[in-house]
Structures are given as C-alpha cells and as structure tokens.
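Omission of a single protein chain aside, the complex is shown with its protein chains in their original locations.
First chain written, first letter: the chains are A and B, and each begins at residue 1.
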Amino acid sequence: MKKVTEAASVYVPTAEDFVPVSSERKTDTSAESVGGSRHDTVKKFFAQKSAVVGVVILALLVIMSIIGPYLSGYDYADQELDRSNLAPKVPVFSEMGFLNGSELLPKTTGDTSHNRYEELGISDVYYIFGTDSLGRDMFSRCFMGLRISLIIAVVSTLINLFIGMNYGIISGYFGGMADVIMQRIADVIGSIPTLVVVTLLMLVMEPGMGSIILALMLSGWIEMSQIARAQVLNVKEMEYIQAARTLGAGHSHIIFGEILPNIIGKMITQIMISIPAAVFLEAFLSFVGLGMPPGSCSLGTLLSDGFKSVLIHPYQLIPSAILMILIIVGSHLVANGLKKAAE
Amino acid sequence: MGKYLLKKILISIMTIFVILLIMFLLLQFMPGSPFNDDKLSPEQIEMMRQKYGLDQPVIIRFFRYVANMFKGDLGVSYSISANTPITTLIARRFPVTMEIGLVSLCIGTFAGVVLGLLSAFFRSRVMNVIYSVLTLIGIAVPSYLLAMFLSYCLGFRANLLPMLYDVRDPFTTSIMPVAALSFMVMAIIGQFTKAEAMDVMNSDYVLLARCQGLKNSTIMVKYILRNSLIPVITMVGNLLVGLLTGSLVIEQMFSIPGIGTLLTQAISSNDYNVVLGLCFLYSGMYITVRLVLDILYCFADPRVRLGGTKS
Partner (left out) sequence: MMKNKNTLCTLLAAAVMLSALSGCSAIREKKKSELNIAIGASPATMDPQLVSDTYSGRMTSLFTCTLYMYDENNATVPGLAESMEWSEDNLTATYHLKEGIKWSDGSPITADDFVYAFKHLADPQTASSAVYLITSCCIIQNAVEVSKGEAPVSELGVSAVDHQTFQVKLEVPCPYLNSLFTMPDFAPRNRAFCENVGSDNYATSADTILSSGAFIPDLYEPLAAQIHMKKNPYYIFADDSDLPGVNIQIVSDSQQAMMCFETGVFDIVSVNGSVYELAEGDACLHDYPTVSTDFIKINCKTNQYLGNKNIRMALSKVIDRKSLADDVLRTGYDPLYAMSPPGYFTEDDGTDFYGDGSRYLEYAGFDENKAAELWKQGLDEIGTSSVNVKLTYYSGNSALAEAIEAQAEKALPGCDIELDPVTQKEYLKMSSSGDGFDLLIAGWAADYGDPTSFLNLFLSGSGKNIYSNDEFDGLLDKANESEIINTPGERNKILHQAEDLLMSEAAVIPLFSVEDSVLVREGVTGFTETPTSAYSVKKLDKEVR
C-alpha cells in the first residue's frame, strides 16, 4: 500500500485522469494498486519449501482422483464374493516377502498368520491395496472415494464462497441498516452449531451427495461472509477506492474491479481451510450414520467401513485414512504458505 | 457498555428461540415416527401418539414445548428409554461429557501453549521438526483414528490401560479418550500461540525492552507470555464446542455414557424429544460460550467496546 501513496504524492494529475473510467482502465488501476504485490505474493509463496510440498501433494491427489480408479484394472463397484478380504499384494515387494498378501489375525486363540491368495489358489493375482469384504478392489475404491469426497468438498466450498462473499461484500460495502439486518440474520444462523444444522438436515433429507453438499453449505458460508465483510470494511476506506469513487466509478465497478481483487487472497486462504474441514465433516457424518448412502463410496464411507474391521483387516482402513490425512496436510501447508506470503 | 451487553444478551436469547423453532419445524419432516415397531398395530401406534400429544398441530406443540421448557421440562423420551424425562437423561450424561471435554481442553491447552512458546523461543531445527510433526498430526489425524490407535496399542496389545469407561473408576478409564481428544486442542492452540508469540517478539515494544537491557526472562514472562496468551482465551470457546462434537465418536468407542452417545442413539431410533433437547443444549451452550467470550473480550480490549457501541 505504501507504494501507492508514494506514487500518488509525486503524481501530478492531468485532465485525462478525470474522465470516468472505462473498462480498460479498470484493470489498469487494480493492477497498479495490488498487482505488483500480488506478483510478489506468488514468488514468496513458492519460495517456501513447505508450501511447495503442499501444492505437490494436492496436485497429486487431484490427478489420482481423476485417473486412480482406472489404474488397477478392477472397477470400484465390481463384487467378487469369493475374493473377499484379500490383504494387499504388490508385485515387486511380494518377492521380498513384504506386502505379499499374508495378514496377521489377532484371533482369540492367539495370533495367526495366513495368506488368502494361496488358500484360494490365486497366487498370480495382485491387489495393491487388497479387497474389501465384498471382494471389491480397494485401490479403485480409495481413489473413487477420494474423487467423491473432493467433489463434495470443493463444490460445497465454492458455493459457500459464492454466497458468503456476495453476502459479506454487500453487507460491508453498503453498510447502514442493510448491514445491521444482514449481520443479525448471519448471527442467528451462525449461532447454530454446525453439528446441529448438519445432523438435523441429514435426518430430514434423503442421504446422498446433494444433501451433504447442502448441509455443508448451510453451515459454511457464514464464516466466508464474515471474512469478506471484514476485508471490505478494511479496503473500503483505502485511498484508491476513494479515488475511484471520486472518479465517478459505479458500485459494481468498485465492488468487482477494486474490492474483489483485494480480498481474493484472503478468500483463497479460507478455501484452503474450508476444503479439509468439509472432508472431515463428511467423514464424521458417515461415522454417525448420516453420510453417503451404502453402496456409494466416499472417503467417509470407506473410513467408517474400514473402522468397523480395523482390528481384523487394518489394510481396509489405512489407505483411505492416509488419503484423508494427505488432503488435510496438503491444504494446511498451502494455507499456511498463503498466509505467510500475504504478510 | 451496559447497553452493548444488554443488546448481546437479547440477541442471544432471540437466537435460541429462532433455533428452537427451526429445529421443531425441521423435525416434523423426519421420516418415520418414534413408534416404529414391527409388532405394533396401527391402532396402538395411534394410541401412543395420543398419549404423547403427537396428534396435535405443530404450532400448539411448539408453544406447549416452550412453555414446559420454562418449567425445566423438556418432555420424555419415547423410545430409547421409555418415559424417562429428557432432563434426567441429560443431567446424568452432561457432566460426564463436560468432564472429559474440560479435562481434554485444559491438558490440550496447556500442552499447546508450552509447545507454541517453546518453538517460538528456540528456533532450532529439531524443535521445528517436533513442532511441525505434532501440530500436523493433531490437525490432520481425526481424534477417532487416534483413539483407535491408542486403544489398540495401549489397551489391547500392551494391556496397560482399560479400553472401556467405567463409572466406578472414571479416572483411569478416561485417560485414553482424553489423550485422543486433547491432541487436536494441543495442535490448534500450539499453532496459534506460536503465531501470537512471534508477533509479540517482533513487535516494537519488545524491541524497546531489549534495547533497555531488560533480562530475557523478564521479557518473556512480562511481555511475551502475557500478550500472546490473551488471544488464546478466545480460541477456547470454539474449541470446547468442537470437542463436544469430536467426542461423539470417541464416546461410542469407549462406551462413555455422555451426551454424544445419547444423540447418536436418539437419531437412530427417531426419538424426537431427545434429539430436540440435545440440539437445544448444544446450541444453548454454543451461544452462551460466545456470549461469555464477547463479554470477556469486551472487558479485555477497549477497542472492541468502543467499536461495539458504535455499530
């Protein structure tokens, strides 16, 4: 911001400057006011090792969620009842006596190790992540689940962003009575604990992706709107906004041309916080029995299914748990990096 | 100031009523009725509905419910524990959940503050790794996974700690659930404390103090500790509510007779009154915590007070 004020102090305005802004001009001003620092932010962001790691993790997860379900050659929903509960078996490792399809059962009569591949006479078959109790390939299921969970999280976060940002900007920008009323409404909705909103909604609606997104949406936009509003209040009084206003720019120009680019950084950080929260909440819903319907597959259903047999077949839980942890770690690192870069 | 507080309190009360109304209406759309039993005939179900007044219109039931609420009566459970007053059910369970929640909160906060401050002061490589690993685990690993892990290792394999809660021996039996829950608190508080402490350490007044030649320990206690801890208090409220949520699965795992297990049971058997009572309790608690924090913050920070009166 300093840069702008200095520039303004040496700049001698000419008559040209007092012509109402055109659409071309709009990009110019915003680029000048924040564009430079934005470039710096990107540089600063990528200078942090942890942030880069975060970006790589997230990128890999997204790529795997797209191609993962097709890599193993088994469909995620195909059941083969006679191949149920197979432990992970990986081509190269199995030669070394590691991940070779044997598992240790803590039976009541003592720990016993066995290899179901050999018992079933299918020693030439490989399931990298093993199979579940219905003989479905865990590898495909995990990445399919990742895909569904990411879709739920991203869609709900984007909707939240859209609603929250508009709400916050309108409330903060126009102020006055509108602001008071809108804030009261947000206060009331925001005072209902997420747990309660989500639980009640999921009870009332049919279980499914749409209702989970809606439930996540209803509880998530408040925070977005608060951040947007706070940012608007901050930015609103800045010199460049007042300058734009003096130049006769309309509300929409100021909101979309001047304010929006300035709060987008904060919003991206908030997105990176919201996405893992949504993944977490989705998983939690599955645990309480309010998540995705049975038969479908998301990280939440995989986790809660795996959890039910973690003692017997821990490999049915571990991959999906790791995927969820990776989502959270990745977004966390990126969010942290963004915060630091913005400082 | 007084006006500001009064307004806050009024809004909170209003909010609670709005929530109650919304919940009441929502519950009308729940599929099924609490009297779902293969072996009940339709006439018997109708009789049960009459007995509990469920045949009345929604709005009458709502006002009746609110009126009873003022008398401290939240109705009775229909199905999970026939005819037991909800207040009794909650009164028995709430302390257990609170106890575990508060102990986890205290331990987690303490550990988090220590972790945050240590990593802010000693910026060695080792410390940084410890800090990052602990906070990442706390944030990324859900408490139920942690609990399962603890339960398997310490309870099952090593047979050191009991795996189930026992009302006659609450202390030893709640070590594992508390440990699982407090990890998340530790991570969040740790991060927050570190950020605050770093801010304070880089601030002008600490620099000034250093220039004045004050001892390191004095600076640490008088300036850094104090100023970085006040904001931590504001985190505690949200964390407490978060803990109550997180404890839902934990309570089920360790068979803890808390409100979390009550809620899951009530949901699965359509016991409207219990769900309503609990949602009301959660909301009420959440709002109260927020109100108390607002007030505390208002006393602690004059800027909020002034800003508050203006808006």
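As a convention for this text, a contact is a pair of C-beta atoms (placed from the backbone, for glycine too) under 8 Å apart; a residue touches a chain by one contact, two chains touch by 3 or more.
All values reported here derive from a predicted model rather than from experimental measurement.
J.: What are the shown chains in contact with the chain that isn't displayed?
T.: For the complete complex, the undisplayed chain touches A, B.
J.: Just one of B:Asn68, B:Thr218, B:Ser255 or B:Thr288 touches the chain that is missing; which is it?
T.: Answer from the full complex: B:Ser255 touches the omitted chain.
J.: Could you tell me which of A:His39, A:Lys107, A:Arg184 or A:His251 touches the chain that is not displayed?
T.: A:Lys107
J.: Please give every residue of chain A in contact with the chain that is not shown.
T.: Chain A touches the missing chain through residues 79, 81-82, 84-85, 105-109, 133-134, 207, 293-295, 308-313.
J.: For chain B, enumerate the residues touching the unshown chain of the complex.
T.: Spelled out for chain B, the touching residues are 31-33, 35-44, 47-48, 51, 77, 79-84, 88-89, 92, 103, 106-107, 109-110, 113, 151-152, 155-156, 159, 162-172, 175, 225, 229, 252-257, 261-262, 265, 268-270.
Assume only the chains that are shown with their structure count from here on.
J.: With centres defined as the mean C-alpha position, give me the chain A-chain B separation in Å.
T.: Comparing mean C-alpha positions, chain B is 24 Å from chain A.
J.: Would you pull the chain B residues touching chain A in the complex into a rising list?
T.: 11-12, 14-15, 18-19, 22-23, 26-27, 29-30, 132, 136, 139-142, 144-145, 148, 152, 156, 241, 244-245, 248-249, 263-264, 267-268, 275, 279, 282-283, 286-287, 290, 311
J.: Under the touch definition given earlier, write down the residues of chain A that touch chain B in their complex.
T.: Chain A reaches chain B through residues 50, 106, 180, 184, 187-188, 191-196, 199-201, 203-204, 276, 280, 283-284, 287-290, 307, 310-311, 321, 324-325, 328-329, 332.
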